[in-house]
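Just one protein chain is left out here, and the rest sit where they should.
For subunit A:
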Amino acid sequence: MKKVIGILLVGILMMTVFVGCQSQTTSQESEVIKIAVAGPLTGDFAEYGTGFSNAAALMVEQWNEAGGVLGQQIELVVFDDKNTGEEAATIAERIAGDKDIKAVIGHFASGVAMVASPTYQEAGILNISPSASHPDFSGEGDFIFRNNTVIDIEAQVAVNLAIDTLDKKNVGILSVRTDWGTSTADITKDLVEKAGGTVVDHQEVVDGTIDFSSNITRLHSADADVIIVVGMYNTLGPFASQYKAVNPEIELVGFSNAYSQQLINLAQENAENIHFPTIFFHGSVEENVSSFVSAYEAKYGSSPSSLTAQAYDSAGIILKAIENAGTADRSAIKDEVSKLVYDGVTGETKFEDNGDAIKAFSLVKIENGQFIEVK
């Protein structure tokens, strides 16, 4: 029995050594400046996290080729949080404990990001989430920033799309039951009423649902003309296909995190005429945007989504702040970020006092299997 316990203990010891390896591969101290990226690299939302790390890697590569920052090379450390709070909490502890890591890009979902952010705040390490849009996220502290708009601003644009641009008054809402989904749906409901529309029905589904037939039957019999879908592409895609089988005339409005090439792949011809508000439009003619898009496509073989572009800018903001500060001290970086005006692929970014970025929206729709800008 003792032998078994001994072997188990050795096993556990070995495991911790191997787990530790990941973040200690190049431990020639402070030879490099480390930036962490944390997001879901496996699981349902893997492509968002992969997009974050790809985009950040591209930005870091461009800086490194130009000689790095403060004469040092930059190294990216990537963590997989599987989009779960448990993993995110562990990762946050590890990042906070590694003195070489100067800033964190990430955590994808608002709920997950808000599990990790108190740890970052406590350790005094800069955290920029490219995606968290929950109103309370940036309120966690002065080290917590978001390079994304707060949801009520985006929801207002989505509601305007539905009621003014598409000119429909009977609004149905489908939302996913997550922190983000529930609060966005509530905000959207109020905004629809204020804009002169009527919310005819609101259906809530568990994230990852693929069978929407019951919800569609309800929304359809409530005579909805337009559905605002509060969910990712993996909700919006099948929902669009199934709804258009029942009512081909239905208009759909999504949110910017459903703005992804994957949506068109998934819903094919049923994706036609879905509208979105978005900060970043990959077909834009602006020079810095098109060169980013072509560099990204050349390296990773897919086009960057809105959130990917925001991750790219987040990395740029951090590196620019280190350069301006002239030191890689964690709190000096934070001070610089709050002063910075950064001109990136998602437009000009400036953070408000509470850490929220203020951005302008473009309106995008899908036509002939392509995203095009709505004027």
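We take it that a contact is a pair of C-beta atoms (placed from the backbone, for glycine too) under 8 Å apart; a residue touches a chain by one contact, two chains touch by 3 or more; residues count from 1.
Throughout what follows, contacts and distances are computed from a predicted model.
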item	value
From "Inner-membrane translocator", "Branched-chain amino acid ABC transporter permease", "4Fe-4S dicluster domain-containing protein" or "Nitrite/sulfite reductase", the hidden chain's UniProt protein name	"Inner-membrane translocator"
Candidates A:S241, A:S303 or A:N324 - the one touching the absent chain	A:S241
Contact residue for the chain not shown (choose from A:T198, A:T217 or A:N354)	A:T217
Which of A:T90, A:Q156, A:Q262 or A:S338 contacts the chain that the document leaves out	A:Q262
For subunit A, residues in touch with the removed chain	42-44, 46-47, 177, 203-206, 209-211, 213-215, 217-218, 221, 233-234, 237-238, 241-242, 245-246, 262, 265-268
